[in-house]
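See below for the structure under consideration.
Shown here: the complex without one of its protein chains, the others still in place.
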Amino acid sequence: MTEHVLEVDDLHTTFSTPRGLMRAVDGVSLTLGAGETLGVVGESGSGKSVLGRTIMGLISNNANTEVTGSVRIAGQDVHEMKPGARRKLWGPEVAMVFQDPMTSLNPVKKVGVHITEALRLHLGLNRKDATERAVDLLRQVFIPEPVRRMKQYPHELSGGMRQRVVIAMALACDPKLLIADEPTTALDVTVQKQILDLLATLASERNMATILVSHDLGAVAGRTDRVAVMYGGRTVETSSTSRVFANPRHPYSEALIASIPQLRDAPHTVLRAIEGAPPNMLNPPTGCRFAPRCRFAQDRCREEEPLLRDLGERDVVHRGACHFPLEIAYEGVS
Amino acid sequence: MPSKKALRAASVNRTRLLTVGAVLTVVGLALAIFGWSTPSLLLGGKAVLFLAGVALLFQGVNRLLQGVLGRRVDLTLWLCVGWLVAIVLAAILAPYLPLGEQNDVAKTLLEPSYTTPALLTEHPLGTNNQGLDLLARSIYGARTSLMISLLAVAVGTVVGGTIGVIAGYFRKGVDSVVGIFTNALLAVPPLILLIALSTFLDPSIRNMSLALALLTIPSMIRLARANTITFAQREFVMAARLMGATRMRVMARELVPNVILPVFSMAVVMISALIVAEASLSFLGLGIQQPDPTWGNMIAEGEGGIMEDHPHIVLVPGAFLFLTVFAFNLLGEKAQARWDTRSAKL
Partner (left out) sequence: MRKVALRIGELAGVLFIVSFGVFLMLSLMPGDPAVAILGEGHPPQEYADLRQELGLNDPLLQRYWDWLSGAVTGDFGTSLVPPQSDVLDRIGGALPVSLQLAVMGLAIALVLAIPLAMWSAARAGGTVDRLIGASMFGILSVPSFLAGLLLILIFSNGLGWFPRAQWVRLSDSIGGNLHHALLPAVVIALMELALFTRVLRNDLIVTLNEDFILAARAKGMPPWRVMVTDALRPSSFSLVTLMGISLGRLIGSTVIVEYLFALPGMGSMIVNAANQGDYPMVQGAVLVIALVYVAVNAGIDFSYGYLDPRTRRVDA
C-alpha cells in the first residue's frame, strides 16, 4: 500500500462540560488512501461531526477539550503541530464542507471574496489571478453566470447554490482530502442528490480522498468505497460499502439499513425505527453501548464491551464490534 | 477507585484555595492599609496601591469563602446587597444616628474646616469648608438622592407601565398617539430635558422626582408596550377573552403579571441612571441647593481649586456615589439577566 492521505489512530476527543466528561469520540482508527472515499454514518450525537472536526484539527487541545491518539495528514501529526503550521494544511492538504450553507457563508462577504481569500493566502495569487481562478471554480461546481455571482452576497443565492459555493471554497487550493460534514442535511431533497453527485464526481476527477459524514445511509450508498458506522463515539462496523449494505454484521448497522425506505418496498410497509434514544455520552452504558436498544442483547453485552474485531472471511476486510454478530447471508454477497 | 481520587483532588484543591486565599487576603489587606495611610507617596500612587490591595483582598476573601463553604459564592453581589442595605438603613435612620452637623452652618462655627478623613475621630470622613461633617452630609445626601430616585422610578414605572400596557393592548389610535409623544420625549437628550425643566421648576424634592420620572416614562412605555404585544398574542390571553373577560380584566389579570417582571428589572437598572442624573443636575447647580447636601452638590464644592488642595471634598461623596451606582447597576444587571431576557443584551 502506498502512503495514506490520512491515518487516524485510536483517536479520543473528550470535552469537559459542567456536567462531567463527554467522550464524543472514543477510540476511532481509520486510514484513507489517495482518491478513496469513506462514508461515516451514525445518528446525531454519535460523534461523527466531532470526528470530522478533530481530524481537521479544528477541534484541538485546549482548556476544556482533550484530544489523544493521533491524526496524520500527509504524514504529519495534526495535533502535534504548531497552530500556524496546521493552518498551512487547511486548504492545500485538507478542506471541509460544512453542514448548513445558510450559516457557513459570512453574510457580509461577497461570494467572490469567500473563494479568493484562500487562494491569495495559500497560493499567493494576486487579485486578478485569484478572481479568474475563482470564476473557474464556480464553473466547475456548475454555478451559472459565475462572473455575476462573484459580486453577489450569500443571501442572494439559493441553498443549493450556496452549498456549491461552499464546495468551491473548499476545493480552491486543491486539497488532497475533503471532509464533507453532512453536506446535504440542510438542503431540499431534490437538491441533495445533485450535490452528492457533484461531490462524488469532483472527488474522482481530482483523485481526492473524501470523508462523507452523514446520518443518511442512502446518501453514502453507491457514492463511497468504504463505510464506517459510528455509535456512541466508536466505530461499530466498517467494511466496503456494498458489503455493509448487503450483509451488515452489527445489529445497529442492520437496524439503520432497515430504516431506509426502499422503492421496492410494498405499499404500506412499516419502516422499522430503532427503539430508544442514542446513549448519553456523559455517562455511557457499560458493556456494549448499543445493548440497551439491541434486539439481540444478552447479559454479556451489558457487562463486557465488545472490541472491534475482524469478522470477514478469507481476505475480505470486514470489522465489527459485536459479541454476537449477525449471520453472514451468503446469498446477499455478490 | 475514582471517587477517592476525586475526593483527594477536592481536598488538595481546597487546601490550595485556603492557602492562596489567606495569602492574598493578608497581602491585599496590608497593601490597602499601607496605600491608605502611607505619607510618602502622591495621591495617585496611594490610590493605585490601595486599589490593588482591595483587588487582592477581594480575590483572597473569595477563595477563602469558596474553600470554607465548598462552593462558589458571588461575593460581589453580596457586597453590593450589603452596601445597599447599609446605605438605605443609614439614610432612613439618619436623624437618629449620632452624626455630626450636616447643614446648619451656625452650629459649626467652632468646628475646624477641611479636616482630612481620619477614622476614629469626631469627623471620620473629614469636614468641608464650613466645618460640616462629611459623613453626616454623605448620609443625608443619600437620603435625598435615594428618595428622589426611588420616587421617580416608582412614578415612572406606574405611569409608563400603565400607558405602555394600554397602548400595547389597544394598538391603533391610542398606540400611535402614545408613540408620537414617546418619540417627542425621546427627541430631547435626557440631561438637556432636565436642564430645560430646571429653568422653571423650583429644585424641591417633589419637582426633582417628577422631572426625573418624566425621563423614565418613554422607555418604560416602550418596554411595557413591546412585552404586552408579545403576550397579547399568546393563547392564554386569547382563552381569557373567549371566556368573556372584559378588557380591563384581561389587562389586569393576564397581561400585567407577565409584563411586570421585565418592567421591574428595568426599574432597578433605571435607579442607578436616575441617581447619576440627579447627582449631575445637583453638580451643575440646578438641583437641590446648598446647604442641603446631595452627593452632586457636595462634589461641586470641590470645584474652583478646592479639590486640588483638599481632594477628600470630592472623593468622599464620590465614593458614596460610585458604590451606590455600582451596586444598583450590578443588581439591575442580575435582575435583567433573570427576568428580562429580551433587553438583557443591550
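When the chains are written out, they are named A and B in that same order, and each has its own residue count from 1.
Following the convention adopted for this analysis, a residue touches a chain if its C-beta (ideal position, glycine included) is under 8 Å from a C-beta of that chain, and two chains touch if they have at least 3 such contacts.
Worth saying up front: this structure is predicted, and the values here are computed from it rather than measured.
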| item | value |
| --- | --- |
| Among B:Tyr114, B:Phe181 or B:Phe264, residue touching the chain not depicted | B:Phe181 |
| Option touching the unshown chain, where A:Thr14, A:Thr37, A:Ser104 or A:Thr210 are the choices | A:Ser104 |
| Listed residues A:Glu156, A:Asp174, A:Asp188 or A:Asp310, member touching the removed chain | A:Glu156 |
| Residues from chain A at the interface with the omitted partner, ascending | 53, 56, 58, 83-84, 87-91, 95-96, 98-100, 103-109, 117-118, 121-122, 153, 155-156, 166, 169-170, 172 |
| Contacts of chain B with the absent chain, listed as residue ranges | 42-44, 180-181, 183-184, 186-193, 195-200, 272, 276, 279-280, 283-286, 296, 299, 302-303, 307-308, 311, 314, 318, 321-322, 325-326, 329-330, 345-346 |
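One rule holds in what follows: only the chains that are shown with their structure count from here on.
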| item | value |
| --- | --- |
| Separation of mean Cα positions, chain B and chain A [Å, integer] | 54 |
